[in-house]
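All protein chains of the complex are present and in place, except for one that has been dropped.
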Amino acid sequence: MTGPMTQDMSDRRESTMNHRLAGIGKICGGIGALGASLFAATAAFAQDATAAATDAAVAAAETVTEAATAAAEVAAATVDKGDTAWMMTATLLVLLMIIPGLALFYGGLTRTKNMLSTMTQIGAVACFAMLIWVMYGYGMAFGPEGNAYVSWGKWFLSGVDASSQAATFTDGVEIPEYVFIAFQMTFAAITVALVLGSVVERMKFSAVMVFALVWLTIVYFPVAHMVWAGGGLFFEMGALDFAGGTVVHINAGVSALVAALILGNRIGYGKEVMAPHSLTMTGIGTGLLWVGWFGFNAGSALEANGSAGLAMINTFVATASAGLTWMVVERAMGHKGSALGFCSGIIAGLVAVTPAAGNSGPFGAIILGAVASVICFFFVTVIKPKLGYDDALDAFGIHGIGGIVGALGTAIVFAPGFGGPGDGSTGIGAQLGIQAAAVGTTIVWAAIGTVVAMYVAKALTGLRVSPEVEREGLDLGEHGERAYNY
Amino acid sequence: MTGPMTQDMSDRRESTMNHRLAGIGKICGGIGALGASLFAATAAFAQDATAAATDAAVAAAETVTEAATAAAEVAAATVDKGDTAWMMTATLLVLLMIIPGLALFYGGLTRTKNMLSTMTQIGAVACFAMLIWVMYGYGMAFGPEGNAYVSWGKWFLSGVDASSQAATFTDGVEIPEYVFIAFQMTFAAITVALVLGSVVERMKFSAVMVFALVWLTIVYFPVAHMVWAGGGLFFEMGALDFAGGTVVHINAGVSALVAALILGNRIGYGKEVMAPHSLTMTGIGTGLLWVGWFGFNAGSALEANGSAGLAMINTFVATASAGLTWMVVERAMGHKGSALGFCSGIIAGLVAVTPAAGNSGPFGAIILGAVASVICFFFVTVIKPKLGYDDALDAFGIHGIGGIVGALGTAIVFAPGFGGPGDGSTGIGAQLGIQAAAVGTTIVWAAIGTVVAMYVAKALTGLRVSPEVEREGLDLGEHGERAYNY
Amino acid sequence: MTGPMTQDMSDRRESTMNHRLAGIGKICGGIGALGASLFAATAAFAQDATAAATDAAVAAAETVTEAATAAAEVAAATVDKGDTAWMMTATLLVLLMIIPGLALFYGGLTRTKNMLSTMTQIGAVACFAMLIWVMYGYGMAFGPEGNAYVSWGKWFLSGVDASSQAATFTDGVEIPEYVFIAFQMTFAAITVALVLGSVVERMKFSAVMVFALVWLTIVYFPVAHMVWAGGGLFFEMGALDFAGGTVVHINAGVSALVAALILGNRIGYGKEVMAPHSLTMTGIGTGLLWVGWFGFNAGSALEANGSAGLAMINTFVATASAGLTWMVVERAMGHKGSALGFCSGIIAGLVAVTPAAGNSGPFGAIILGAVASVICFFFVTVIKPKLGYDDALDAFGIHGIGGIVGALGTAIVFAPGFGGPGDGSTGIGAQLGIQAAAVGTTIVWAAIGTVVAMYVAKALTGLRVSPEVEREGLDLGEHGERAYNY
Amino acid sequence: MKFIIAIIKPFKLDEVREALGAIGVAGMTVSEVKGFGRQKGQTEIYRGAEYSTNMLPKVKIEVAASDSLTPLIIETIQQVASTEAIGDGKIFVLDLSEAVRIRTGEAGDTAL
Amino acid sequence: MKFIIAIIKPFKLDEVREALGAIGVAGMTVSEVKGFGRQKGQTEIYRGAEYSTNMLPKVKIEVAASDSLTPLIIETIQQVASTEAIGDGKIFVLDLSEAVRIRTGEAGDTAL
Partner (left out) sequence: MKFIIAIIKPFKLDEVREALGAIGVAGMTVSEVKGFGRQKGQTEIYRGAEYSTNMLPKVKIEVAASDSLTPLIIETIQQVASTEAIGDGKIFVLDLSEAVRIRTGEAGDTAL
């Protein structure tokens, strides 16, 4: 259960699923029957799956393809209004994550003089991403034609109208395509906004916009295609990524790191006090991110069903576990348990549970959240200061590191032995290998793409504000306003 | 697809739709067949529409009436829980728009000393509107009996219980009437709160309450009836208004202008610094308004279907487009792109797309948002200062102007040539005429009603706080509190 | 319609409902037929109830059991995706109530130096409650085995997976059990967070965590079982509590009072200025609490149906009424109507309508809200100062007192003579007696349990911060941070 | 040289600043303060807890000036800031023994 | 006349104000300041970034007083504001050469 696809792709999906099964079959040294049982396990999630489909799945992989394809063609796909209601809700929950959620979370962590700059950059790249998405982003990620890396077609949403439908993970169950497009659109929007966490307080607004354009085009859309589209590279590999840990968090985190390295440290970094100007705002942002994340995670089920319910409960408990764990580790290290630590843990837990949301049992999720919290804590408080780069708001330290922990950990918590919903047909080691391959590819892709995007932005805009503007704050220097006039 | 109605009205609806079609027929110089094809287009949205209904629609308009009425009587109307789930969600999204959304958006723009006053006025008129709504507002807007201007009956919700149902736009599909009442209730509440944007920082709390009572009664309920109720004036005219651009935004904007003129300018207006006390709060408010607006726009489909999905995606892209456009125009005018500009553009876009939400394609919506943003920008930054009146928070400049642009623009983006969902049976010019007539009527009605409401409030309360209270701030003077005690 | 239960309990439910009916029959001096008609009234809410079930209900109570059980066994319970969509939405709405809702509402009322402490304590106990819930809380409240006071089984959610289902109030209608678990989890989380309102600004973070652990175990889970589980004490008594007025508000309020008494007053209480540091934050929190409360109240219907719609409209109007009433009473007492008064009224109304949400008509709810507002006003402004204890944020004054008013008032507004959905089979006096018994039991249970929990926390942690830390603020002393660094 | 401290009502700041500019005062330093005096403050009530602190928001202006300009400055502030209502504030004048411009190191009257 | 500046711990403000009122001080001006001295501040840590600025919140009271009242004011503040813990603050006394009441234009001791 790795990703959604559109109606037009449902045929291709059947065959890619077959390829995927075949691929996994090879990796495991097994044969068709093994692959088929994995298919059966997947189908088990779909409570409306007909017995016929299930039976077909038990047959050899070759037969599955034809039978399922035929079945799909015969049965008229229906749209359940409950699914539509949930997916619309999920979509706007992701918007809630961006503004005001992320804008406040990040904004609160910056200094007063950069609050508006931070909020506006987040809002503006999100808007830009939405416009690009409907122009060519959707086509590049979920277009009707494509290869393992990118797709094409449906430019400017051509051919889509209010009656178009997009497939879910259950045969015969679809949702309005506009809803699917909007849902996926918010993912593009939040991912590019997440990257900004490392470059705030010094990157020009215009540079941010250019970066967003290039980065979405050469990094996000292809990676989204690889992860979520039938025929995509990771999808074929059988990588588990319920709600986008790779495409969203690892992608954004690694890009943030590379961008920060290219941009350089803030003036005074490591010497001056750069305390968060309002942890109250960061606290509000944390709460809204958590609430909105259910759209992200439980929405990725694409249906209002038990799988969404599982993703929901995991998104509660992994997060709760990670939030408390961070505070416990702080105490264990001789410090006070801090409010920012709690918030950081919450986000680390959310990031880690993203790929595992519907791929774990609740207790696997609790452990995954705790582990991610510990590792992120050590990374941002011990390792990062030694490295000396200035990832201002720890976009890499939390989204990158937490995303990697989550992606790899999903291989473990998915296993039935750890209470996961997997059927055990792919060994933990084998699955870990698949996950690692997906993670590694994403890291390389994101890093290279970010270098290109940053240098294009540098060429066109100069990238960084003047030292005077940086000192005085980007709010006045870039936007001509103050956040507060008490 | 202009507005919802209750079960009791479904018979009347059929005949009014007929009248409406006939009316349009006359305006366009066409005949029954033309009207019928419009009906067919409307029906095309309704994915559950039976083939029989569609066939009937192709017949002459006269026959449609009888056939459809009969069909409606035969088929037992059913309530889909998916629709109910979505409409409940949509309802509370509109509440989210009011408090904390609008309270923060407006509150952040006022000075520190008036923050609580602004928030409390918004909250209190919203509460008052809810109580009035269940007493007689619902009856005046959606009562079982009525004429083109107002309806009556169902006072104190008599006869409504948990099993009552209200019709949607699809024959045979209904939602619980309590949900419909609650949904519409939030529209009344937010509209009256929007008006306050022009009069904050100087109008007495008691005057605000009296104004709300009178204004809702003589302006809002009748206009809501005209726009949304079967048999209502604009409904009959065939005016396109998906989610209430006329009744909410033009209505509120024009009323705000008139109220500001009667109330007079704030002391020191144009001389003293009146910078927003917290653009952070305005930013939060902007985000929550956007999120909540999906309840407003996609909720106005009354179902969780493809039409709602279309309204949703349009509410994303028109808004994104308008937010960025405002910043671009600022730059083009030689200023910095500002955070408040971004927020203003977001709201202008949301306002403009309101009547067009389900009546446009995504690219029509993008253009509509951009155009509204440009026009609102020029209005509030160039024209308004010249006129010298003090619409404190630009309720008219954004909701009034943006609403008018949206209402007229809907005639254009609705046309299939512009990618809209219309079938082209009504020419753009003809539709523009209908839209203009509805806009003009609303402006006149709102202006006259506001004059009455303001003078009643003046007679009973004195309308404006003393200069001392205005100087010291309404928080202390009217409420005996300070917003911040750091 | 008092509470949800899991599939495993559906058999027991039938028999306990029978016991309950029998019990009520005794109390009222009536016989089986009377009980059966109550059952019929309950069934009337369930619009999908089959005629067979209704007929069966008319028969004697003994026969009901068998017939219904048989019917339940025959008909395969189905999950409607509309219900699932709504219940997932409702679940995260309750999370929205906690963070950021309650964190801001409470945090804004504290002094600047304790803002983070307040927010973090709320967030951390909520997280802790979630983890405890999936470990043994769910088992203690809704486990498969149990008595009138507590249940057991399903420890660590054993046996639950994505395909498990939980019963609703309608035979044959179920929701995914994970969704039910998550929904109920958020209730546990918010309730323990509510208690903290009385002890902020002086209680150690570690003490708060220990308290939460003990209190949830010995107070919350048992009381939740008594109220909501089939076989629970209050459930059997026939106490009306739609969304948890007893278990959440009275429980939290009384516990808050007892905890404040044990902890002692803040240094300087009654002498120093302890004005809310940011009523803006309290205002945001109020708005989010209201919005989220629809998850609480309308979600407690467990379905997206007319009963949820009724709960929704009541949650609008009772709250609106209470908010305005508080301001009116302030004026009547010679003060200014205040922003904090408005917010306090909103919360008082929400608390009072909680047990009555689906058990009242809209006008009963309006009156209930107004009455609760008046009583809470007098309690917190007149009576509390005389008593001299320091319930810092009026957790008892509003949740305790408002909860009691709501619980008793529900007996009245439920009656058909007051526009309620009751069938009048239980007289108001009799129902009042049942409600009073449930209230009294809750008060005693909560008080004793809180004493135990506080003394355990005292023994393990010392309970209260040092006077130096209290003076300097818990943000620095307990967490090593400042909320604001402007 | 003199160091002049004026406590005024906040809404008078703009007027005073302009008036001082008009008479040749090139610089000043402003801060927000709370004033306690004869003027009575509003009573604030939060859920029944009544606070009437009599601490009112005021603005403090500090101007270093040459001895010769000082009388005019005092007169100007007094006239412009007066509303003839209680709480208008005070002007305090202290002797200033030295003034230095940080940028250049200049001292004395030329540093002002 | 004297211009008295006292830096005290914030929570002592109410007590000091009352005590000064009791000995006949009619007005004063208060502001929030950050103090740097012997008293050590809390260490703050934000995600591993440690700040121990030793800048502590203090309250500054400014009182203009007649020469005769000054010693009593100093004594009162010193006694009421003292907690005998480090960081209690300081009292500074400067000569005040002129005082004017803005409302009336009165000058000298009567302006206080």
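Quick notes on this one:
Should a chain be cited, it is by its letter among A, B, C, D and E, assigned in written order, with residues numbered from 1 in that chain.
Convention: contacts are C-beta pairs under 8 Å (C-beta built on N, C-alpha and C of every residue); 3 or more make two chains touch, one makes a residue touch a chain.
Worth saying up front: this structure is predicted, and the values here are computed from it rather than measured.
Although it is not drawn, the missing chain touches A, B, D, E when the whole complex is taken into account.
Residue B:Pro276 is the one among B:Gly101, B:Gly238 or B:Pro276 that touches the chain not shown.
Even with one chain removed from view, chain E keeps its contact list with that chain: residues 2, 5-8, 31-38, 55, 58, 60, 74, 77-78, 81-95. For chain D, the residues touching the chain absent from view are 3, 17, 26-31, 62, 64, 94-103, 105, 111-112. By the touch rule set out above, chain A reaches the unshown chain at residues 268, 271-273, 471-472, 476-477, 480-482.
In this text, only the chains that are shown with their structure count from here on.
Common neighbours of chain B and chain C under the contact definition above: A, D.
Remark: chain B and chain D have CA centroids separated by 49 Å (rounded to whole angstrom). Centres computed as Cα averages put chain A at a distance of 35 Å from chain C. Shared contact sites, meaning residues of chain B that touch two or more other chains, fall at 80-83, 85-86, 89, 273, 278, 284, 480-482, 484. Counting only residues that touch two or more partner chains, chain D has 44-46. In terms of inter-chain touching, the protein chains here follow a pattern that is not a line, ring, star or complete graph.
Listed by chain label, the pairs that touch are A-B, A-C, A-E, B-C, B-D, C-D, C-E, D-E.
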